[in-house]
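Single-structure report; data block below.
One protein chain omitted, others in place.
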Amino acid sequence: MSQLVQDKRPVATVRSGPLSHARLPRWAPAAIAAGSIAAGCGIGLAAGWQSRVQWGMIAALVFVLATYVITTKVENSRQAKDRVATSLVWVCFVLAVVPLFSLAWVTITKGLEVVDGYFLGHSMNGVLDAEPGGGIYHALLGTIEQVLIAAVIAAPVGLLTAIYLVEYGRGKLAKAVTFFVDVMTGIPSIVAGLFVLATWNLMLGFGPSGFAGGLALAILMMPVVVRSTEEMLKLVPNELREASLALGVPKWRTILKVVLPTAIGGITTGVMLAVARVTGETAPVLLLVFGTKLINPNPFEGAQSSLPLYVYEQYAVGTDASIARAWGAALVLIAFVMILNLVARGIARWKAPKTGK
Amino acid sequence: MAKRIDVSGLTAYYGSHKAIDDISMTVEPRSVTAFIGPSGCGKSTFLRTLNRMHEVTPGGRVEGKVLLDDENLYAKDVDPVAVRRTVGMVFQRPNPFPTMSIFDNVAAGLRLNGTYKKNQLAEIVERSLRGANLWNEVKDRLNKPGSGLSGGQQQRLCIARAIAVEPDVLLMDEPCSALDPISTLAIEDLIGELKERFTIVIVTHNMQQAARVSDRTAFFNLSAVGQPGKLIEIDDTERIFANPSVQATEDYISGRFG
Partner (left out) sequence: MDTATTTSAPPPRAPQQTGTTRGKPRPGDRIFLGMSRGAGIFLLVIMAAIAGFLTYRAGIAISKDDANFLTTSEWNPAGDPPVFGIAVLAFGTVVSSVIAMVIAVPVAIGIALFISHYAPRRIATPLAYVVDLLAAVPSIIYGLWGAIFLVPYLDGLNSWLNEYLGWTYIFEKTGEGVARNLFTVGILLAIMILPIITNVTREVFLQVPKMHEEAALALGATRWEVIRMSVLPFGRSGIISASMLGLGRALGETMAVAVVLSPSFVISGHLLDPGGGTFAQNIAAKFNEADEFGRDALIASGLVLFVITLVVNGAARAIIARRKEYSGANA
């Protein structure tokens, strides 16, 4: 840069000589990574740290630093920055994958130890906390009933609201609805639970029931359904609507016969994803459904159980047998949610609205 | 500063699809070379191989040699970043950085390549904007976003940004196709001035434009859709338009196809 200062007329840059400069071989990042992992393990072993978390942190640190130092030496500082950014991005990736992978692995291995036909087909009736056995039949039943109640309430309301926003919505009311749907998406589940508690239970004097839980879940579901349905309806090309209206078909029949069938795949997906989301909600269920060990098939009367609540209860009991049951229920819950997700996405792909390429 | 480009046996692929096949040509320094040809004939692809932008496209890869004076751009230890720094490019649609001011847009390339004192930077920015015939229009609003300019001004801003780093070669990929006739004229005038300092290669769909601005013209063609594009002939622009040596060139120029 000193040349620059001496020149009277500033020249853009010192002319770069040849286009090539020394570059690290292609295997260098992998080698540095391997070296860093070795260093992390070595230092960890030498210092006698129990926790692998520290080993990993040391390895990541060594990886980034070594990348920087080596690239600066061999290449130049711009390349070094680029490579450090790359290495940081990879570290982020590993940082995220490790816990998430561990979560999946632990849930599956621990869960599989417990889950069998008996576990799925029996309740906790008469099972002591400390003894193994028992099952989740009552919780599974409760979850399905509560989620169905929520879906029966939320899906039509959400669907109609979305139709209103896309097909009719103009002016202040539509704007207000759009805004509050957004706000509603962010309501913590426990607040929805408290709301139903304050009205249904405290105000109207009903006891805990699956229905109360379903109400809270419906509140959580509605905005999700509205949002996804809205997106899908917007994808339906306007030409379709106009073609139908031009034939003299009334608007409401156009919506029912043309718009909705075109978007039905996406709408189904949206509803299923919303169902999957509320299936895992624990907090409102804890407040409203109360939990029981017995099979209660009637969601309108008396306490029920549910899968997430069951996981929580069994964990809270804290005996070996109950924690094993908690893992089992967690696996069933996660499988339930994932299957819903996968099926929903499958439908979305299968019945994707044809928007003319 | 302007350098000669020698291409020999250059073939470019998108994945398994061969986009251009075995192209060899020489581009003289301090001249304007125009690439013409029907859509899909690979002229833009070929242009992008000259500063190693082609390989940025997923699946893009290149075989053959491109010599810049005597250095092969595709030699093993050549850094594509350094190549792009030496061979500047202007795109079809004006693409100033939307979040940067006019000044920062022009200075963007300089800031990548080194540190400058404030007044040096200001001087280079002014020189580049003058070089792009834009200075008088923007000198009072250098701190406003570049996206606030008109299309033609944005394109000249992009040219200023490209020449600020003093490249050896300037590639232009249909630089006027998104502009109105008056802005097009301004850019064409500018190209005439810039060739005093740079080697310029321009892809264009507009044959009158090629005839107006270029010293040499290369005609590309493809035998059928899906077939790779080929260089049909390259010659002085006057020869190409008056008396081409290949029948296909004459057909294209006289508007019989394409």
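The chains carry the letters A and B, assigned in the order they are written, with residues numbered from 1 in each.
The rule we apply is simple: a contact is a pair of C-beta atoms (placed from the backbone, for glycine too) under 8 Å apart; a residue touches a chain by one contact, two chains touch by 3 or more.
Here the structure is a predicted model, which is why all the values come from computation and not from measurement.
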Residue, one of A:Ala66, A:Leu88, A:Val127 or A:Val317, that touches the chain absent here: A:Leu88
Full-complex contact with the absent chain, from A:Leu120, A:Leu173, A:Ala243 or A:Leu294: A:Leu173
Sole contact to the chain not displayed, among B:Arg85, B:Arg127 or B:Arg216: B:Arg85
Residues from chain A at the interface with the omitted partner, ascending: 49-54, 78-79, 81-82, 84-86, 88-93, 95-96, 99-100, 102-103, 106-107, 156-161, 163-165, 167-171, 173-174, 176-177, 179-192, 194-195, 197-199, 202-203, 219, 222-223, 226, 245, 250-253, 255-256, 273, 276-277, 279-283, 286-287, 308, 311-312, 315, 323, 326-327, 330, 333-334, 337-338, 341
For chain B, the residues touching the chain missing from this view: 51, 53, 56, 58, 81-86, 88-89, 91, 93, 95-100, 108-109, 112-113, 147, 158, 161-162, 165
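Methods note: only the chains that are shown with their structure count from here on.
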Where chain A and chain B are represented by their mean Cα positions, the distance between them in whole Å: 46
Of all residues in chain A, those that touch chain B in their complex: 1, 4-5, 10-14, 16, 18-23, 78-79
Chain A partner contacts - residues on chain B that touch it in the complex: 68, 71, 73, 75, 77-79, 81-83, 85-86, 110, 112-117, 120, 123-124, 164-166
